[in-house]
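Shown here is a partial selection of chains from the complex, left in place.
Naming follows writing order (A and B), and every chain is counted from residue 1.
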Amino acid sequence: MKILVLHGPNLNLLGTREPEIYGAMTLDDLNARLIEEGKKMGAEVTCKQSNHEGALIDILQDARLWTDGVIFNPGGYTHTSVALRDAIAAIEIPVVEVHISNVYAREEFRHKSLISPVCAGKISGFGWYSYVLGIQALIESIR
Amino acid sequence: MKILVLHGPNLNLLGTREPEIYGAMTLDDLNARLIEEGKKMGAEVTCKQSNHEGALIDILQDARLWTDGVIFNPGGYTHTSVALRDAIAAIEIPVVEVHISNVYAREEFRHKSLISPVCAGKISGFGWYSYVLGIQALIESIR
């Protein structure tokens, strides 16, 4: 089973950016961990990141050709991108939305997600562990 | 480690109620499964259900005396209960909000949760498996 973990804008700064909200682990550390966790569960995890909305759409469209599902943290695009929503609706593989922080305990504009209605499910608030839960949830829904 | 799984209104009808949304498993089956999953992860799981907002508050208040954390599916009260929100904020143990269905793919009024801002995190859309992920997330945050 092949899984794409896709990180949206500013997640490349993980570990350096507002650590009181996003934690101290860097993106490379996190990715290493996710690949390892994936292995344990019998899944081959590939990780990508981009700050570009268009690049994220390209990657998602491409993912339908070589993965069984996607773990997606859309970052700031969660609240503003109809184009990403359409991309997720257009590909036929399951996408799980994850967030590191509890977005509902933050600014009002972060409470609305354009992405959620077309995802398989959503996990938020458990720090880097949100991703691990996401991988598990994805594997479960594919099975 | 002791964990309370608390089911809100109408979840006692699980398996008979709109199975295309909530699945075919009954609440007793689900509870048995969660207790077993808890055991595997080294946690003693207790399950309760009530249709009464006040009873749910009573149970949550009481839980702070004998559990390490709560998995809570507030059902229809998710969107309307400030009193439940206050109860969660008042007790000091972590509470994880779970939903069986992807509430964001349903009616507009289900998109707003009064409960989420005071929970540790939120998981929705993975059917009964949302609860399993919730237990895992809770154990992780307690550790």
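Note that a contact is a pair of C-beta atoms (placed from the backbone, for glycine too) under 8 Å apart; a residue touches a chain by one contact, two chains touch by 3 or more.
Worth saying up front: this structure is predicted, and the values here are computed from it rather than measured.
**Student:** Give the total number of copies in the whole complex, keeping in mind that only 2 of the identical chains are shown in place.
**Tutor:** Assembly-level count of identical protein chains is 12.
Note that only the chains that are shown with their structure count from here on.
**Student:** Distance between chain A and chain B based on Cα centroids, please, to the nearest Å.
**Tutor:** Here the centre of chain B sits 23 Å away from the centre of chain A.
**Student:** Which residues of chain B touch chain A in their complex?
**Tutor:** By the definition above, chain B touches chain A via 102, 104-105, 111-113, 116-126, 129-130, 133, 136-137, 140-141.
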